[in-house]
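Only one protein chain is missing; all other protein chains are in place.
Here is chain A:
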C-alpha cells in the first residue's frame, strides 16, 4: 500500500500514476488542511512560455504534460498561447521572443478576432494548451475513486508519498511559499479562445478562458508566506492588465478573487526527494500542472524499480 498525502495536483497525479503502475494506493487528506493551491492555478500547459524565466528542464520535460492530461481528463484545449504587449512595452515582446522558442510572430487579430486592431503583433506558441484546473482535478479524483483508491483522513497505512505542499515545510527546510493572487471575471463582451499573456515590465499577467465568458486573470508572484485575502494592489494590477488587453473587461463582473501559497525550492524546480523512509513530491512553484504528471511518472517508475529490487 502506498499512502499519498495531499490531494492537490501533485498528490492526485502521483496517486494516478502509482495506481496505473499497479500499486495499491490511498489518498490521505488531513482534516483542516488548507485548500490545495492548485485549485487556484491558471491551468496553462505552457512549457515554452515558462522558459522565459524557468530553466530548460521545465521546458524540456514539461512538454510531456499536455499529452498526459489529454489522456486522463476531458477538455484539454490545444489552442496555443498568444503573447502580447502594449505598444509602449514592445521591447518586452522582443525580449520574450529571444528568451523562448517554439513561437512565431502573428497578427493577434487573425487568431482572436476580438483583438483585431488592438495589437500590431504578438507571439504565438502554437503547441501549448490550457484547461480548467478544478475540472481536471475533479476528474482525476473521480477516476481514482472508480479504480478503488480510497480518499480518507487519519493515519496513513502504507509507504508515505508526501505531496502536502507547504504542509511538509517542517521536513523540507528549504521549502518556501511564493504567494499568488488571482481574479475571476465573467463578461459576455469579450470572446477569447486561448490563453493570452500580457507582458509588462512590472506586472505581467495572463488571461485564461474558462468558457461561457468566464476568465481567470492571474497571477502575482510575491515572496511571502502570508495567506490572507488578495490585496487591492493585486486587484488593480491584474484588472488594469486585463483592461489593456480588452477595454470591455472593465464591464466584466468580478466573480471571485483568491490568494494562495505556491510551494517552491530555491531553484524553483519541482522535485522528488527522499527523506528517511518518506518520499516527498514538492516545490511545484508555478509549474504544478506542467510538472506534476512528469514527476508522477518518474515516481511510479522509481517505486516499481525499487520493488523489483526488493524481490
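By our rule, a residue touches a chain if its C-beta (ideal position, glycine included) is under 8 Å from a C-beta of that chain, and two chains touch if they have at least 3 such contacts; residues count from 1.
Rule of thumb we're sticking to: contacts and distances are computed from a predicted model.
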| item | value |
| --- | --- |
| The complex's invisible chain, by UniProt name, from "Intermembrane phospholipid transport system permease protein MlaE", "Thiazole synthase", "ABC transporter" or "ATP phosphoribosyltransferase regulatory subunit" | "Thiazole synthase" |
| Residue among A:12, A:161 or A:177 touching the omitted chain | A:177 |
| Which of A:32, A:117 or A:266 contacts the chain that the document leaves out | A:266 |
| Which residue of A:39, A:57, A:70 or A:222 touches the chain not shown here | A:222 |
| Residues of chain A (touch criterion as defined above) contacting the omitted chain | 53-55, 95, 98-99, 176-177, 179, 201-202, 222-226, 233, 264, 266-269 |
